[in-house]
Each structure stands twice: as structure tokens, then as C-alpha cells.
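Just one protein chain is left out here, and the rest sit where they should.
Letters A, B and C mark the chains in the order given here, with residues in each chain numbered from 1 onward.
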């Protein structure tokens, strides 16, 4: 697994950073020349994971959200989104579509979207310590790439 | 000096990350609703500082470039760009317009651009340790801000 | 503005603009709800034609308005879903609520 390019970003868990996180990840992924649909899929998945850090992990406090984006040889994107928030008690249950601990305006579809829009997702979490979501997606190779 | 929002980014000193750095900083600064000219000024200054890390600081090696962007109460942007590269021997001389240690295609105008396009610039450097450029610019307040 | 509201004959149309995420959905929700409570419309149309991006917060926004319209005794209709949002709409199961229509479908 050769890493061709990598960036690390961290920012405060303020909700107006949700769009910032999407912009950063897409600016980095652009060097692989993704299709508009691939880029939209990645932005959507990033938006879900970052929002979860803000509304669930750091519900009662201001915290820091960490993102690592890697471009792997062969055209794969790996995105890690990490918080040091409350953690998830039952990951299996949390990942079920429509499951939410918030009700109200949360649809309980964040994980379902991440699963459907990315090729792979792995969730690591420890109650009281935080959560790391690792997602991967292969970008279809087209004409010219910038490596 | 109250910090309203902050992000930290790091990435490899590859030249195709120059445009990535500009995109990240502008995506973050957008929340202050800058004018197109203000945004272009900031992008240009960031481009100079990041390029210097790539072509001077890490001339013979791959290294990591660190950026911190802060939004300060009152509408000020503070941008810190840091490398752990070779450092600058004579900062005063380095900042003179047209001075360059590279010749060829470098114009020796990087610092002149940063000085002219930002309100303030501070350079800290230690030979063999690296360089930190800190720049500030106030964004003119307009209709609606997002704090 | 992130939502443009118009009404006619006891029906409200809320045209959502730009990107819908957890941050922007809040303002949209507040504007739509205050208008709906005032007018108590027979139908609330959510028009997605000008939505460039949405994540599941957009689904939450629809589900929340669905519940609100049930309380107010009216109906909810989602209209003009652009092609690029079809997948997330499909995934949401909103179809089962019967709020999605093909009225005035636009391509994006």
C-alpha cells in the first residue's frame, strides 16, 4: 500500500466547518481527476462523518475533529475521520439504518449513506475515548492522472 | 485576541499540493465573506509561502508543510505556514525584492508579494530547524457574517 | 437566502437553495416552520431544484416537515428532485411516506 499523497486536517467542532471539511477533502481528491458523481459521493460521506462528530461525539462541548486523506497507489482514496468525543456503545446497532440516539431532525441514515456511497467503511470506537471512521473509495482511472 | 475558528492542515511538500493549500485556506476564509480581491490576495500570499517550503526549505528531500488558519474576533485572518526544512540564514536579505538563492525561474518576489498582499508578515527561522511565516489580513466587514 | 418561500391558495412552496447539511438545515427548518404555522397550508411543497448538495440532514428536514404537516393537518410534497440527489433520496425510504412526486421533474 504505497501512499502517493497525504494530508492531515483538524478543526473545531463548529457546524459551519461541515462545508469546510467537504471542500478540503474534495480539493485534495481532485488530483485523481474523479467524476462529478465520485466527488459528490465522497463529499456526502465526509459530511455525514463530520456531522456525527459535531452532533454526537461533542454534543455538549467544543472539540477537535481530525481528518486524514490519503491517495494510495492505484487510485484509491482513504479517508479517516476521528474525534475524541463520547464514543459509541454499540457499533452494530448504531450502523443500522434509521437508528439514531437523537430523534428530532436526525434521520438515522448517516452510516447508511457512508456505506452506500463509499466502497468500504470501518468504525473504531471506545466509550469516553472517541471514534474513528475509516472509509475507502477507488476512483475510476481515466485519461491523465497527476501523480 | 479571541479565536473564533481555527484549522490546522499538514501535507507533503509535493508541488501539486500548492493548489490544494490555496483551496483549503480559501475554503476556510470564505466564512468571513471576503471580497474576490481579498480572497485572491490571500491565495497569492499562501501560494508564495507554500512554494518556498517546497523549493527552498525541502529542496533536496520530501518534508511536511504545516498551516494554521485562524479567524480572530473582529474579522482578522491569521495564517501560519511552517516547515522543518533548511531555514533562512539572513532573513533581512531574503526579504529584499528580487533576492533569490535559486536564480533560474525564481523571481525573488515571494516575500515582496506576501508583504504587499497581506497587512502584516512575520518571519521566524532557524538554520537547520525550519521557518515559520505568520501573516495577517483584516477582512472588510460587510452585510452578513457567519460567526 | 437559503430558502425562498411563496404561497398561493393555501399552499406553500419552499424552494431550498444551495447546500443542505446539518448547519444550513437549521435555518431552513426555522423559516419553513414559522411560515407553515402562520399559514397552516393544505400542502407544503419542498422544491429541491436548486439544491446543489445534500447529506442525510436533507432527509431529516423532509421527515421533520412531514411530521409537522401531519400535526397541522396538511400534506407534504417533495418536488423537483434533481438527478444527482436521486440516490440519496432513494436510500432514505422517503418513497414509503408517499411524499415524493414526479411533478415538474428537472434534470441537473
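Assume a residue touches a chain if its C-beta (ideal position, glycine included) is under 8 Å from a C-beta of that chain, and two chains touch if they have at least 3 such contacts.
It should be emphasised that the depicted structure is a prediction, and the values quoted were computed from it without experimental measurement.
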Taking the complete complex into account, tell me which visible chains touch the one left out. B
It is residues of chain B that touch the chain not shown, namely 15-16, 18-19, 22, 36-37, 40, 43-44, 47-48, 51, 54-55, 97-98, 104-107, 109-110, 112-113, 116-117
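Assume only the chains that are shown with their structure count from here on.
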Joint neighbours (chain B and chain C) are A
By Cα centroid distance, the chain farthest from chain C is B
Rounded Å distance, chain A centre to chain C centre (Cα mean): 25
Among chain A residues, those touching two or more other chains are 16, 19
